Each structure stands twice: as structure tokens, then as C-alpha cells.
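Notes follow once the structure below has been shown.
After this line comes chain A, so read on.
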Amino acid sequence: EPVPTSAAPVDESSLVAALPDATTEVDEVTWGLVEGEPRTLDPAAEYSFVIPNLCESLLQLQPDFTVEPGLATSAEWVDPTTFVIDLREGVTFWDGTPLTPADVVFSMERNRVESSPWFPAFVLVDTIEQTGDHQVTVSFTAPDSTFRDALSSAAGAVVNAAQAQQAGDAFGTASGDILCTGPYELADWTPGTEIVTTANADYWGGAPLTETLRYVFVPDGTTLTTALLEGEIDGAFNVAPGSRSVFESSDEGRLVLGPSTASFSFGPTRSTGAGANPDIRRALSLAIDREQYVQTVLSGLGAPQKTFTPPFAWDGMEAADQYTDAYAALPDVEFDLEAATALVEESGEDLSVPLVVAIPAGAKELAQTAAIIQAAGAQLGLTVEIDERQPADFTEIFFDPAARESIDFVATAGYLDSPGVLGYAQQFLLPPDLGGFFNWSEYSNEAVTGELQVARTTLDPAASADAFIAAQEVFAPDQLQVTLAGAYHLTFLNDGLTGVTTSVAAYSSPWALHLGAE
Partner candidate 1 sequence: MTAPMHGPVIAPVLELDRLAVRAAIDGETRTLVHDCTIRVAPGEAVGLVGESGSGKTLSARAVAGLLPEGFSTGGAIRIEGEDLAALSPSRLRDLRARRIGMVFQSPRAHLNPLRTIGDFMTEALVSVAGAKPDAAAARAADLLAEVGIPDPARLLRQRPGELSGGLLQRVMIASTLAMDPRILLADEITTALDVTTQEEVMAVIADLRRHRDLAMLFITHDLALAGAVCDRVAVMQHGRVIETLRASTMRSDASEPYTKRLMAAALPEEERGAGANATTGPAAPVLAVEDLRKVFAVRSERGFGTDRFTAVDGVGFELRAGSALGIVGESGSGKSTTARIVCGLETADAGTVAVMGDDWSRPARGAAERRRRARVAQMVFQDPYQSLDRRRTVGQTLAEAIGVHRPGLRRAELRDRVEALLGAVRLDVALAERRPRALSGGQLQRVAIARALAAEPEILVLDEAVSALDVTTQVEILTLLDGIRRETGVALLMISHDLETVRRLCDRVVVMRAGVVVEQGAIAEVLDRPQAEYTRTLLDSIPREGWVPRRRLTARTTPLPTVATAATRTIRQGDLHE
Partner candidate 2 sequence: MNPRVLAQLARQLGSLALTLFLSSVVIFCAVLLTPGDPVSAFAGGTRPTPDMIAAIRAEHHLDDPVWLQYLHWAGGVLTGDLGTSYVYRTDVVDLIAPRVGITVLLVAYAVVLIAVFGVGSGIVAATRGRIADRAVLMATSIGMALPTFVVAILLIWIFARVLGWFPVYGAGEGFLDQLYHLTLPAISLAVLYIAYLSRITRGAVVSQLHSEHVETARVRGIPRARIFRRHVFLNASPQILAVSGATVAGLFAVSAIAEQAFGIGGLGSLLTEAAARKDVPVVQVISLLLVVVFVVLNAIADVAIAIIDPDSVKPGRTA
């Protein structure tokens, strides 16, 4: 049955990674955070769109996902296990104290604990030492091809050591303070209401044109939409794709589509049950029409994606062409109900046991995704139940095995915050002790493990890419994540404003550095 498509198709080449730099100052810009109020601004604890404007990383991620110098003027491998970082001179924290190698060492050490979300980037690190007035040297137990690019994410963010130690547990929270070097400084945080940041006049890269950048928390997508349409809020990322039509017809501002690494997918949560069976996953994948999915869930603001590693992740990398070719060689995602039904029959699974898909409460796109999975399952004779969990309970899925026991799949929207192809592969495919933190189905393939290890420890981009591609050929058909679609990075911005990073790089780079009036 043909489904009328309401949303116009998007030409991928028209995606905008950044708006032209602003030329005129503005007093104040109000930015909406649909993710809600951050729990903390500590870059080592959580990520939010507030942090990258406050606490810079050693390398600066560009809107097109290339990596440029940041706080470090250079950060290079001097030998296969030694990585030297030369710091920019004359950089000061907001309070005027100069940035020192000690601060960098301190900041990086903070990520070397297992509880840090950036721990995976540091697993191969042996020591981090100050080796000069403006130099820090990191030595490794093995070469790490992902490390340099990772430093452009919050993994490479630098905070003031003395202040952080002094603040202790309260560091980064509304009652504690934070001290960084970024283009904006934290002025005020009223919990529940707003975070106010002001332009850092002494920023090494030149002060931003926006005097005050105020963040407000609007966890409800519809509320955010109205606020943006009314002009009560000047801009926001990740606005609801479902509101595309009203955004596009707004005379208050414009919807900017940017390239992204974001994707919607679902994957198994335990080693038993039908979810752990690749045949079932393949069958579900075959039973979901991706074009229709993009239309329904993303209002056309995205595109089908063949595997969990999104193409934009390697767009700025040296071996980009190799990856692109390999991606092109992957089979297209198909919609084939007959094949799917056959797969389910072959799988030998007990179809009477319902499959449970967990989604976070309040996420409209994921609720729709779950309904689509459910409908697909129904067509295959699979009963799919939806388990919508409050944010706290949903987060637990990722850290507490007990929380995963009653579910088969978890549907998520994920993104990669810095260039690199290994992120998902390592986490989903390797044994847990090698970094496979989300390998809950206990996927284990010697060849894949071997190639991925090689890819990580080979500093030569081309060789590393070869290894990854070899592994990808093996693991892609197993659909450890059934990737449903890649989504564009959506930014809505008031008409008078410009200079914002509008690609997914906004998660890691000071995206408001050039923000101001047109």
C-alpha cells in the first residue's frame, strides 16, 4: 500500500555545517536545551551543549568534522607509543590565571577512571606527564589510532586544576563553580531556570560577538517548538523533526539542516532470548521500510543508513575515501517481508514469548520507532511489547545488568561526538574487557576482535582503515544494532542571528564562538 509522503526530500549536498560568521554584536541570545537541564557542567561527567562553549578541548573540532589545533597548537605522535601535546601560549582561564601543563595533566587524568564516559579513549594510556613549560607527553602501552581525534571531543577538555580540586564534589554543579578557558564564561546558574554565560573578553581566539548567552531548559519538544516560533527563545538544536512544516513556514526564524553522526537504532540487551538471535534482528530489519521510517519519524529530515557507523564520522579523516568506498560496497538495506518471515521461521525461536523494546519516556521519535518495530514484529508473527522507562530507569539499562534482564531490545538515538569509526564497533563487538561495554549479547568473533584491535593500534590511517573494513565485512550482516536511519542535525535559529555550528560537531566544539547578528 503506497503511503503518501508529506515531507519534501532533502538534497544531502545542501546540508549546512555552519552558518556564516556573525559580523555584528548582540546583547543577548537565549538558547533552548531540549535535553533538559544539565546535571553538571563538569566535562568529565556529562555532555551538554553548554560545556563546549565554556570548556575547550585540546584540539578543536570543526563543523565539517575535521580537527584543528585548539588549546594545543600541536598534538602528534612522536613514536608509536608517545604522544606529545604542545600547548598554546598566553591562554588564560576566565579569572586570568594562565593555562599550565599541570591543568592539562589533571584534566586528562580525570578521564582515566572507569566511571568517566571518556574512559574508552584512555584505555591504552600509560602515563601523562608534563614535559615542558608548555608541553605534555602521553605515553601508551600500545599505539592508539583513535586518541588524537578523541582529544577534539570533551575527552580533551581542560579545566582549572586548582579550582576543581577546591570545589571537590560540587565541581561543575549549580552550587559549585567551574573554571575553564572557553569563549564564554559561566556567570550564573539558577537551577531549574537558566544558565547564564557571558562572552570571555580575553578569549585567545577573539571575544565572541554575543555578550550574554543564556540557556533555558525546555525538555518538552512541543513547548520548545512554540517558544521558538514565538521568538521567546532564539535558537535550539535537536528541535522536533515532526514540527518541520511549522518551522519551515515560520517568519520568526529558520530551520537549518546540518550533517550529523546521529542515528536511530535498536539492539539486543542480553545474551539470551530472541533478541540475541541475529536472524530475528535481520528479520526485523527486513520488515521495516526505511524510506517510510525516515518520512514518519524524521519527517524526511534524515536518510537510511546501512550500518551503525555513520558516514559523517569519517568525513574529515585522512582515509575518508577508503571508508566511503567500503560503505558503498555494503548491501543496501532492504524491505522484504517474505525474506523476513522466512528468517523468523528459520530462527527456531519461540514466537510466543513477547519481545520487549525499551525506550526512554517522553522521546517522541523513539516512541514512534518502538511502535514501528512493534508493527513490523506483528507482521512477522512476533509479539513486541514496549517498555517506556523514565529517564533515570532508562539510563540504568546502560550500567546495570539487572535493569536489562526484562528487556530484549533497547531503542536509542545515538551520535558520535568526534571523528572516528571505531567507537560503536568496539563497544558493541569486543569482549567487555577489551572495551565492549555494550556487548550485552556477548557477541564474539575472533576475526572481528582481531581486526578491530589492529585498527585501533595501527597509527597509519590507511592500514587502520583496511583492518576496520575487513572487520566490518564480517560484522555488518549480524546487525548488532539494527540501524534504522541517520538523522540530520537540526538547528532552529532566529532570523537575525548567524554564526552557529549547525553540524553534529556542536556537541564538541565551541559552537557559539561566532554567534552574533547577521
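We adopt the following convention: a contact is a pair of C-beta atoms (placed from the backbone, for glycine too) under 8 Å apart; a residue touches a chain by one contact, two chains touch by 3 or more; residues count from 1.
On how the list was made: all candidates are chains of the complex that A comes from, given by their letters.
Computed from a predicted structure; not experimentally measured.
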All of 1 or 2 sit in the complex with chain A; the one touching it is 2
Candidate 2 partner, complex, touching residues on chain A are 36-37, 39-40, 45-46, 113-117, 169-170, 173-176, 190-194, 216-220, 223-224, 226-227, 229-230, 232-233, 361-362, 390-393, 395-396, 399-400
